[in-house]
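One protein chain is absent from this view; the other protein chains keep their places.
On to subunit A.
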Amino acid sequence: MSVRLKVTEAIKQIAKEQHVTLPELTDGLSLHETGFDSLAFAILVARLEDELGVDPFTISEDAAFPATVGDFVRAYENVPA
């Protein structure tokens, strides 16, 4: 499974658990519009760390969280090996 697929699957799984109705996940969708609150994002980052073995936001020196779904996925795709 590609990183992109794993990330989107995790988003959908958490949406189900947190009873969030997701809009269609396109790259341009703002993370605010996903309906996720900060707790849901914390869970997402923790789950992905378990699954992919990385937390790109700890490695990154940039303190800003991504703005869109596309940026979020790319953060995981572009982790240096």
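A few comments on the model shown:
Just so it is clear, a contact is a pair of C-beta atoms (placed from the backbone, for glycine too) under 8 Å apart; a residue touches a chain by one contact, two chains touch by 3 or more; residues count from 1.
Going forward, contacts and distances are computed from a predicted model.
Considering only "Penicillin-binding protein 2", "Branched-chain amino acid transport system permease protein", "NADH dehydrogenase, FAD-containing subunit" or "3-oxoacyl-ACP reductase", the record for the omitted chain gives "3-oxoacyl-ACP reductase", by its UniProt protein name. Within the entire complex, the positions of subunit A that touch the omitted partner chain are 39, 42-43, 45-47, 49-50, 55, 58.
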